[in-house]
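Omission of a single protein chain aside, the complex is shown with its protein chains in their original locations.
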Amino acid sequence: MTDRPLGGLDAVERGPLPSESGATSSFVSIEGESDHPSVAALRARFGSAIQRHRVSAGDQTVVWIDAAKSLEILTWLKDDPGQKYDMMSDVTGVDYGNGRPVEVVYQMFSTTHKRELRLRCPLPLDALEIDSVAGLWHSANWLEREVYDLFGVTFKGHPDLRRILMPQDYAEGHPLRKDFPLRGRFSRAEQTRRALAQDVERFYGAQELVEGGEPQQVFARPARDSGAEG
Amino acid sequence: MGLGDLLPGGGTQKSEGGLGMFGASSPTFLTTKIDFVINWGRRNSLWPMPFGTACCAIEMMAAAASNFDLARFGMERMSFSPRQADVLICAGRVPYKLAPVLRRIWDQMPQPKWCVSMGACASSGGVFDVYSMVQGIDTIVPVDVYVPGCPPRPEGLIYGLMMIQEKIREESLSRHFEHRAEDPALVAQAKANETEIVGLTGPFGNSTLQEKRSDGAALSPDE
Partner (left out) sequence: MATRTVELEVGRNPEMGIDGRPAQSPLRPFDVPEPDFGTEEMLINIGPQHPATHGVLRLICELDGETVMSVTPDIGYLHSSFEKLGEYRTWNQIVPLTDRMDYLAPLIYNCAYVMSVEKLMGIEVTERCKVVRVICMELDRIFGHLLWLGTTAIDVGAFTPFLYAFQQRERIYGLHESLTGARITTSATRVGGMMADLPVGWLNSLLGFLDTFPNTLHEIDRLLTGNQIHIGRTQGVGAISAAEAINYGLTGPNLRATGVDYDVRKDRPYYDYETYDFEVPVGEHGDCYDRYLCRMEEMRQSVQILHQAMARLPGGPINVQDTNVSLPSKTDCMSDMESMIHHFKLITDGIPAPEGDCYLAIEGSKGELGMYVVAEEGGTKPVRWRVRPPSFVNLSTIAKLAEGHLVSDLIMINASLDIVLGEIDR
């Protein structure tokens, strides 16, 4: 048990824990210690684009890569016969809060080699964009849309980057960010008003269903007065 | 003693719209008998409009299936078209994205109609005091019966529907406008006004932390 000061009997009152360590020095690149074949192959091929790796939770290999080269690395991981990660199980994001980079996490599995691998790409908060892999794995299409919706990460080259879970004109921001309050930014009355003002048939006229349309614009911190529309 | 003595207002009163001799006066022998028959017919042949969203919908389906059998209450014909439905059973959590849909379904139902809010999430937001969840559908549609539970057992839903039947039993044609009048200007508007919503949807109990940001800091006054 750690010695954290309790704020009363209700530990839940503290809210979720942000990361207190802004530095990344707690991660140690364990060269040669991972027996995961992809790690060595990635380091050999991409060198400095592979930032570090570790073994987490006993036997799970996690590799941090540069976001700039993510498309190249993921394409190679999909196509190379020794890697052949043909299944993109999950694409998600992690926001640690406190100014730390948002990380996009790719969870992959190879049905031929029966191996799984996790890649993480840190994105600085002022440049939340990364190349889309929806062209490589169709499963990434909706998964990336969800990361865009909930974290605000833009996926360059995504065929249809729209909000997926929140309403199309949701103006309160990106919900899973740490600086987004749990109950939302607007008051309940304002949320109810905006909800009922939605035209349920909007956004899906035939002309709007064209793929590759402009991604919907969202302002992260809307103006306080309710006149501002997203 | 003619019919004029039995009818309210002596039978010569013309009421303002609609029901002719069953105007806004006190009920009489004839009206109570007709009330009884009409209410009996209505409450024993309710066609529910199942607006099922989440886990409560599964319990609603279980209530309609063989073990608990809503059919013996006359409710076997689940009407999925609101135009033919009597009672809207909102079973499950309703996010704000779904709110206009719920309101539209309610507006599309013709009178007489009633509403059952099934489950904690439909009644008050339940576990989900979050940015996306309506904190109780009574901010959007007028609710007659609330069925608590997460999810309520099928017996709970049946009890709630029996309460609707009790409510129907108490209705009277002489108070027709009280029960059934709807203002067309209120279509697609929220049921509760802003003050009521704020009053109904504040954080409570253990969820006071919802007033904080995710990283634990308090919301600043301008948020």
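Letters A and B mark the chains as written, and numbering starts fresh at 1 in each.
The rule we apply is simple: a contact is a pair of C-beta atoms (placed from the backbone, for glycine too) under 8 Å apart; a residue touches a chain by one contact, two chains touch by 3 or more.
Please read all numbers here as calculations on a predicted model, not as lab measurements.
Chemist: Which residue, B:I58, B:A181 or B:V198, contacts the hidden chain when the whole complex is considered?
Modeler: For the chain that is not drawn, the touching residue is B:I58.
Chemist: Just name the one of B:C150, B:A181 or B:V198 that touches the chain not displayed here.
Modeler: B:C150
Chemist: Sort through A:D90, A:D169 or A:E190 and give me the one touching the missing partner chain.
Modeler: A:D90
Chemist: If the hidden chain were put back, which residues of subunit A would touch it?
Modeler: Residues in contact with the chain left out: 1-2, 4, 6, 9-12, 15-20, 26, 54, 56-58, 60, 62, 86-90, 92, 94-96, 105, 107, 109, 111, 114, 116, 118, 137-143, 146, 150, 163-167, 175-176, 180, 182, 201, 204-206, 209.
Chemist: List the subunit B residues touching the unshown chain?
Modeler: 50-51, 53-55, 57-59, 61-62, 65-67, 78, 80, 92-93, 95, 97-98, 101, 105, 127-128, 130-133, 150-151, 153, 209-210, 214
Keep in mind that, in the parts below, only the chains that are shown with their structure count from here on.
Chemist: How many angstrom lie between the CA centroids of subunit A and subunit B, rounded to a whole number?
Modeler: Each chain's C-alpha centroid was found; their separation is 41 Å.
Chemist: Across the complex, what residues on subunit B touch subunit A?
Modeler: Counting only subunit B, the residues touching subunit A are 96-97, 99-101, 103-104, 129-132, 134-135, 139-140, 188-190, 192, 194, 197-198, 201, 203, 206, 208-216, 219, 222-223.
Chemist: How about subunit A: which of its residues touch subunit B in the complex?
Modeler: 10, 12-18, 97-98, 166-167, 172, 175, 177-185, 187-189, 191-200, 224
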